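Omission of a single protein chain aside, the complex is shown with its protein chains in their original locations.
Right, chain A next:
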Amino acid sequence: MSTVAQKKGFLAVLWDYLTTVDHKKIAILYLTSGGFFFLVGGIEAMIIRIQLAVPDNNFVSAGLYNELLTMHGTTMIFLAAMPLLFGFMNAIVPLQIGARDVAFPFLNSLGFWLFFFGGVFLNLSWFLGGAPDAGWTSYASLSIASEGHGIDFYVLGLQISGAGTLISGINFLVTIINMRAPGMTYMRMPLFTWSTFVASALILFAFPPLTVGLFLMMFDRMFGANFFDASMGGNTIIWEHLFWIFGHPEVYILILPAFGIFSEIFATFSRKRLFGYAAMVFATVLIGFLGFMVWAHHMFTVGLGPTANAIFAVATMAIAVPTGVKIFNWMLTMWGGSISFTTPMLYAVAFIPSFTAGGVTGVMLASAAADYQYHDTYFVVAHFHYVIIGGVVLGLLAGTHFYWPKMFGTMLNEFLGKITFWLFLIGFHATFFIQHFLGLMGMPRRIWKFLPGQGLDMPNLISTVGAFFMAVAVIVLLVNIVITQVKNVRVGNDPWGDGRTLEWAIPSPPPFYNFKQLPLVRGLDPYWIEKMEGNTKMTPAEPLSDIHMPNNSFIPFVMSLGLFIAAFGAMYQVSWRASEGESFVWALPVLIIGMLITIGAMAVRSLKDDHGYHIHKEDLLDDEEGGRE
């Protein structure tokens, strides 16, 4: 295997990405497809805000509006925020722990393609008779009553992409437990690795309840089971529990990696080690643990009774404590440091007040009796956009700027980056701050239109104007990305100059085997330690020797494609049976063919040995450039 840089044709590059098992390329796949779905979800958001700009508006119809709000939420959570975070986890975590790849490169690829096909399937609903329209929570009585195939798209699409997420979560757990470089003890792991670790554990425990819920709903809709049909002895509250037992940890699955990214950024651009590292780790684990104990705070008005409500209220408030610890530790990291206001640092700095605002409204919402007023109003909409945009999205944007050089070897333009930052920040607060008041003034959430004369007109208009600022900011970011990649000015190992962790000790982008020799880790922030002692490189922990690498594989793509095809069959067999075999006769064969493709691919994978290959020592010696492709 030659590591000499080669020019490749488009098809060769495409084939390379379709078959890759390299965590850095899978990261780029996640980033691209997550970015695409982010734009789709953003367009849906803009249509929602245009519809609500003025009272009694008819920009979109009532049914379409419900589809938009459902797809906006579902897309942003499952198909944008999570994959984008997986993108950064894939790109950075193996580098941060000094590993050559994740533990299961094949599964890594499978996880991505499952997510991708699940997401594509879900979005095809727009062109095949209508998108799901029961909200991203898809509460059972409404989703069972929903006509057409919208909810089927939701159930099957999320089931497929959820399997991908679960696989990726397990992969990261195993990777972080087993693949750390010599000397990289748990308490020397960078915070982003720690938060990935905890978030992956949350995925492991949170996604199975969702899977169960989706299966029950699938049986209800496709085979006439009655799990959620109250008239047949079913119970819709069960869905709410299953959904939120998944749904609340999901919030932490999103926010913890963002916390991790910010922790790296604060330390880097303050030139100071993270203040209270041990407390930060403990707080991360504690938030993850408490995240499972509070799901019923989404259900205070369901009528669970005062005892359950009181317990879940207090448990929810408890989460404020570790979160507060984190906020103060970040501020104290900056305190006494030397703060450089690069674009990623601007996002991190703006994150503190934005997220604090989202956090305190979270505590307000935890107060069960008061929540009877907040619940399902725009106050809640404002709250979760403050945590998700003010926390997760700012984290993603910060991460994009911060890790772009490591992933692509070029620096995003700082000037354009700062323009994006300011437009986005102003737009974000303009859009969502006022929504707190809209909710308290009596505006329920998920409403297609509001009628005039209720004092809601002006705040809604302001909110819509803010949304346009955010849209412009995202466009500027896209322009920035295009300009940067066209100019293609290459950067070195540590382009920010203040890198502290292992990823900054190797070339940007790293060679496909990451580390020629595994590094010896001598403490927290290992690269910083070496730099302070005047070293430019990490001390190797092993002699130069052959490196064992996995082969590329097309099987994950085929496996996922099979499920994608089968999903169509599964969905339309309902119509086939409804028409008593008159139409949709192809549905059942398609279901079977799809499943056969997947099972066949699994059989091939199981029966055919694939031992990978070795990069020989001699080739590594010649490869001073780091094997850039």
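Everything that follows uses one rule, which is that a contact is a pair of C-beta atoms (placed from the backbone, for glycine too) under 8 Å apart; a residue touches a chain by one contact, two chains touch by 3 or more; residues count from 1.
Quick note on the criterion: contacts and distances are computed from a predicted model.
Hidden from the displayed complex is a chain whose UniProt protein name, among "Peptide/nickel transport system substrate-binding protein", "Cytochrome c oxidase subunit 2", "Chromate resistance efflux protein ChrA" or "Ferredoxin", is "Cytochrome c oxidase subunit 2". The hidden chain makes contact, of the residues A:Leu124, A:Ala279, A:Leu416 or A:Val604, with A:Ala279.
Looking at A:Gly224, A:Gly455, A:Gly492 or A:Pro589, the residue that reaches the missing chain in the full complex is A:Gly455. Among the residues A:Ser338, A:Gln485 or A:Asn551, only A:Ser338 touches the chain that is left out of the figure.
In the full complex, chain A touches the omitted chain through residues 61-63, 65-66, 134-135, 139, 141-142, 145, 230, 234-237, 270-273, 275-279, 301-303, 305-306, 309-310, 313-314, 317-318, 320-321, 324-325, 327-329, 331-332, 334-341, 349, 352-353, 356-357, 360-361, 363-364, 366-373, 375-377, 437, 440-442, 444-451, 453-456, 532.
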